[in-house]
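For this view, one protein chain was removed and the others were kept in their places.
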């Protein structure tokens, strides 16, 4: 079984059509799936919210208001939003160290997120977790994670729970190209495939893991090719094209809900920011490569698309949307700053559930 | 990339020819590789030595002379012998909990093996290891292992050493179908493939892991299919046909020595004995299945072949060979029994190398 | 009262809790046929040999409303799951600010005596005591096993149930009627006045045997069984030591940074107890070596009733 590539093209009427092709080039079929215009605008809003949230988080980290470490998802927003827009609120996900995007796309509250980054009592984790550990179980966000590949088994357990519940729920694992070389990836996908768990495994292949290029760590360029070893579909999609991601996820979700088991979707994307917002020892990526990908920015592309091709958005709408987003982000910072730090003694709370 | 199957057939002149076919059936080529008659007889001798060694180990375990646990390899001898006959003495291997066959095939001394099982000072590990931990670094046998998949990374490190040495050495990992679902399998093969380490990964797919059938644990029936995810050849071979195993290993060894990287070879075989020689809680395999595989016994098949088809061995030779083997096994037991137990205080030796 | 074995007591507790709560499920590389028959292969799952992923899956299922019981089988195999234990299970409730519950049980046998050599004869429970956020039980009798196991399964937190290999066939009184025992409460297994022996699991029985021998020599031994290692019932131990003035700790694990070290420390750091100490604390543990295979070597490495009795005589001077 070869990985399947979903390429998003335009037909003569300039409508988006997905062409599904085998990796060797033969055509497997077409597909036309369009979320409603409203949904698309909502998706754009989410992507821009992620972007603005992280720009602010980065600034405030450098200003010393946010502590520890912050990993930005800038440039990869189409993945989280493309996938989560294909999910229901009760569906469950786990995220990575680079988790803000998944939180926001799954519907997390900006105030509580920002308050957590600020280490405040009103944060999602009462200040105990910080950027790498935001979770909101009420919306099926089972946590960011400081361990590469650590969340993959956990969300596979959520997939098991969904299967046992029998209500058609699905579970989605987000992880990087780096994580795809770690044991938990293999162990989890094998189990999910064998048990036909309702799962999506979303590899965010941003071509690098910290300071090591994927070309040095992946035996094969395409993570999706690994699906063949488990008898499940392996899909490659342009991870900077939110609609392509959305459609690939939609198919996989349908498959999962129908009891047909997991799908591995590899989203080819790029992290425009550094590995973390700290001063890293070095940046091994060339500025040419970074610039190239900045030109393929997922938000600019999508916004232009909605404005120019689909005509669903005017330049003014877009500007206004961005203003609203910036206000919401400012409000989240205000909320965080107005919130008290936790009481020192509360460090002793929450060790055990009572 | 699909797994390659090597099928051993006869041509019109009744000579063994290997047909290499893709899993979907198309023919990829033929191959004719015959070790010399002497080597074949030596291979038969090794297989029968493994068989007799374990029959005796089982008896003596039940008699209370061997302690702890013994895992027999009965029925799988063609794998160890087929592979090790394609190796040089300096090539390195690691084994599993089911390790006697690999030891003997790699050239280990029967006396020191039996003495180790008997817990004596003269054993390979001075009585510290027992059946699950026999090693002989002088012949490149880097150890049996009580941890499923535990030896895979270790021998991959030996492959790294071989690559750095630059002397054309290879390293071979033996492991079970069960182990192929564990993280170290994936992590190691990915690294070996990326670094083009001179490795053979030999999956002994005996269709079961302890009391669980492979059909319940392998997402796909063929472990070899996983090779596709790493861009390396995945080969399926009849693991009860020692010549087929030998030939598949020979090709892979040549590939490894040429710097072309690892090969994954799946040997379809069967364990005729129980999971261990202890009283297991239950045997989940049907007696039909066990009987069926006993009919495909690798030693009987190979001996018959050498006697009937190749005419390299007479019935009398074979009987004599077996007698010699039984004598060697008896001698190893005599050696073990004549050897002292280690001194109790020697438990405190060998914690650290000086 | 009826007598059942330590192993049976564990199984009984498990089966009763599986019947009681449909959200419980069992994950293990080896699915016991009797359980599959009664509870079906959805709730009793034979997994691939991938204890790491399986442990993580249990965490995710627990966070999604289930109560998984993972049987790692021998503690040896827990080490492939260590990331999920240390970095996830023990921290996840805290790290996320207590927003979700993770009711989880991990079962694992510990100890030697089986001539299984270094990998399969370990007693590494102290490695898990150092984590916050995990409870640990390690019972010594069928009665304690059943009562603690039921509590573990009902607990809303991750609990590791360490179970002594040597005691699997050991029989003892277990009532027919339902009961549970609190996690975190030590049990005085024998009262005495001259010395306190805090003994763990199998060594409780060795300590009791040593106490019999010593009684004939006129020495009155108190035997305290912590039963759970986290939380560790410091108060019961200290109270006993304040009474006897002497402490010996018997553990099948090596001493270094072991449960025995913790018990020594929490005794020596308590002012009232320290004031009552008449003699140095003594640890009678396994030698600090990997466990060897050969019977003569293995016997040399582990503590037993004789070594305990000798240790008591040494403390009493």
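For reference, chains read A, B and C in written order, and residue numbers begin at 1 within each chain.
By definition in this document, a residue touches a chain if its C-beta (ideal position, glycine included) is under 8 Å from a C-beta of that chain, and two chains touch if they have at least 3 such contacts.
Because the structure is a prediction, the values reported are computed rather than measured.
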item: Among shown chains, those touching the left-out chain; value: A, B, C
item: Candidates A:104, A:141 or A:182 - the one touching the absent chain; value: A:182
item: Given C:82, C:168, C:188 or C:209, the one touching the chain that is not displayed; value: C:82
item: Listed residues B:53, B:124 or B:293, member touching the removed chain; value: B:124
item: Missing-chain contacts mapped onto subunit C; value: 52, 76, 79-80, 82-83, 85-87, 90-91, 94-95, 117-119, 122, 124, 126-127, 129-133, 230, 232, 253-262, 264-265, 267-271, 273-275, 277, 279-283, 288-290, 292
item: Touch residues of subunit A, complete complex, unshown partner; value: 67-69, 119-120, 125, 127-130, 132-133, 146-149, 178-179, 181-183, 209-212, 216-218, 281-282, 284, 341-348, 351
item: Positions on subunit B contacted by the hidden chain, ascending; value: 92, 94, 123-129, 133, 135-138, 142-143, 145-147, 150, 152-162, 164-165, 171, 183-184, 187-188, 190-191, 194-195, 349-354
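Note that in this section only the chains that are shown with their structure count from here on.
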item: Pair of chains joined by more contacts [C-beta pairs], B-C or A-C; value: A-C
item: Averaged-CA centre spacing for the pair subunit B and subunit A, given as whole angstrom; value: 44
item: Residues of subunit C whose C-beta touches two or more other chains; value: 47-48, 50, 52-53
item: Multi-chain contact residues (two or more partners), subunit B; value: 181-183, 216-218
